[in-house]
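I have a structure here, written as structure tokens, and I will follow up with some questions on it.
Missing here: one protein chain of the complex. Every other protein chain is in place.
A, B and C are the chain letters, set down in written order, and residue numbers restart from 1 in every chain.
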Amino acid sequence: MLYSKKVMDHFTHPRNVGVIENPDGVGEVGNAKCGDIMRIYLKIDHDTISDVKFETFGCGSAIASSSMATEMIKGKPLSEALELTNKAVAEALDGLPAHKMHCSVLAEEAIKAAIQNYYEKNGIAYDAGQFPDCESCSHCASCDKSGN
Amino acid sequence: MLYSKKVMDHFTHPRNVGVIENPDGVGEVGNAKCGDIMRIYLKIDHDTISDVKFETFGCGSAIASSSMATEMIKGKPLSEALELTNKAVAEALDGLPAHKMHCSVLAEEAIKAAIQNYYEKNGIAYDAGQFPDCESCSHCASCDKSGN
Amino acid sequence: MKVYADNAATTKMSRKSIEAMLPYMEKEYGNPSSLYRLGQQAAEALDEARETIARNLGCTPAEITFTSGGSESDNQALLSAAAIGERKGRKHIISTAFEHHAVLHMLKKLEKRGFEVTYLDVHENGIVSPGQVEAAIRPDTCLVTVMYANNEIGTIQPVGQIGAVCRTHGVIFHTDAVQAVGHLPINVQEENIDMLSLSAHKFHGPKGIGALYAKKGIPLTSLIEGGAQERGKRAGTENVPAIMGMAAAFDEISARMEENSRKISRLRDQLIDGLLAIPHSVLNGDRDRRLPGNVNICFEGIEGESLLLLLDEKGISASSGSACTSGSLDPSHVLLAIGRPHEIAHGSLRLSLCETNTEEEIKYLLREIPEVVEYLRSLSPVWRD
Partner (left out) sequence: MKVYADNAATTKMSRKSIEAMLPYMEKEYGNPSSLYRLGQQAAEALDEARETIARNLGCTPAEITFTSGGSESDNQALLSAAAIGERKGRKHIISTAFEHHAVLHMLKKLEKRGFEVTYLDVHENGIVSPGQVEAAIRPDTCLVTVMYANNEIGTIQPVGQIGAVCRTHGVIFHTDAVQAVGHLPINVQEENIDMLSLSAHKFHGPKGIGALYAKKGIPLTSLIEGGAQERGKRAGTENVPAIMGMAAAFDEISARMEENSRKISRLRDQLIDGLLAIPHSVLNGDRDRRLPGNVNICFEGIEGESLLLLLDEKGISASSGSACTSGSLDPSHVLLAIGRPHEIAHGSLRLSLCETNTEEEIKYLLREIPEVVEYLRSLSPVWRD
């Protein structure tokens, strides 16, 4: 099959779907033109992610990656969440097809964007090098950046 | 099937196979290099073909054409034999595949060559225009004339 | 419930087609080039199959060349017409923006070889007009290639009229009829078609076999060189079983074309009406001038792949864009060609029906699809009802 059982499980029964009202941080990455947008909402207590929700417009692996990634950071300190890599998400899903790896990258980046948003809203100093820079992003070859 | 029933009949049970000792005329056309040689022997009584035999090295349709052509001229006056065309031979065989028509041409020419041989041996005047001229012959595209 | 609604991707082989193949797989295995009976029987079978295909297209058997499928036929047609054009110094081709990739990629290759290609606009309804073709014809035009019916949105082109225009101007006209053959009545002579591509697996025949019709007098260029099979125009031991299966399938479907068409169009219309009741949905392609079995709809706010996977969970086989383009991240070039914006093109669903689909199945589709669309929209950050 195209996807592992784990992917199909997270795709058909995604965890943490939805919206957090008054979130402490929100991150959105992707682009409808490319066919995938991911939005992550965080609730943060004492530098720990006490709740997380997501909304995703995208393919099966984008939805499964959102679900798995949110599971992986829920209840974790921000420092740990920042270390979550797309590879770890893909591995936790028992792998993704090569041409679908970029979907797990979206999940990693959406989480980072949400944390960055939290730091910025609260005036917390952070190391910009830890966060992706959309200009340099090239995971999605089909994305016509000039057309954004 | 490749060949009509008539062709197969004349091929598997060829009529007039063999040699005439001391023939009145012999004609040979074709070329071993091209894969077909036909030799016709004639016995002639009062301008009539009283007997005819052939030997052929060649494909199924060459053997069948020899057989049919000899049948068609046996007992006929020379004037009639000279009028035998390859088309008539092919028709009498219920047709030949397009790329095998040249085999019936060989039969027509072998007969003419045998009659010409008879005229020459006996010093009988004849109209050269009635006979094929090997130089101008082009029925066998695969024959490398320069290599004869 | 299981509903196969992807007959434009491929079809289930008919019993008759399978049964036409079996003897040539089991006993009549001769090579048609061989002289002995077993070979000549295979050669005769080929002749019969060629006659069958020709009869159903309205041409002569000598005008039919067997190929390995629709893509090969398209490639060879374009290559041949280009070679003719090159010899005459005519290097302009007219096509459309929404051809199958077998045509489009070949056109790209020809552009690299110095050909200039005009891609006609297919409008929002997915139909080109004969007038557009005529206006685009130049003195150096060597080929017009316009598909008979589009594989994604099912729109039927005015092929007969385009053929007439091409004939008038002395330009070769090829049509990729892979989606049309067996489903629409076609007569190459009446429609002034010079070349036509077809593929058996789109009408309940076997995969890996197709044919190219080329009008007498149009010399074909070999795509595959080698032995003298197919009058030297397509090398390789002939796939006799598949050719027999193709001929049987073509005969079978042609005999029931009208009946099938009536039945399938009715189901299609029910399906379209039902799905368009979903808010923010839009039909792709002309409502009337479309293949009897084709339904193609965009649902705003959702993405095609996740839709397909959830439908698969419900036993429904469908597609989003052409099967060939899945695995690619780009939205369908066909939907872009009819002017759908990227974000909407990503949310397309193609359902393609055949004569064995039933009214119960349509009911099932109309119960399940709206639910799945609604669910996916509930996950979507771009959707606010």
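One rule holds in what follows: a residue touches a chain if its C-beta (ideal position, glycine included) is under 8 Å from a C-beta of that chain, and two chains touch if they have at least 3 such contacts.
Everything numeric here is computed off the predicted structure, so don't read it as measured data.
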Partners of the unshown chain among those that are drawn: A, B, C
Hidden partner chain, touching residue among C:85, C:126, C:182 or C:206: C:206
Chain not shown, touching residues in chain A: 1-2
Hidden partner chain, residues of chain C it touches: 4, 6, 9-13, 18, 21, 25-26, 29-31, 33-39, 68-72, 74-75, 100-103, 105-106, 109, 199, 201, 206-209, 223-229, 235-242, 305, 308-309, 311-312, 316-319, 322-328
For chain B, the residues touching the chain missing from this view: 3, 8, 11-12, 14, 17, 28, 32-39, 55-60, 62-63, 99, 102, 140-142
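One rule holds for everything that comes next: only the chains that are shown with their structure count from here on.
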CA centroid of chain B to CA centroid of chain C, Å: 54
Between chain C and chain A, distance of the C-alpha-averaged centres to the nearest whole Å: 40
Where chain A and chain B are represented by their mean Cα positions, the distance between them in whole Å: 89
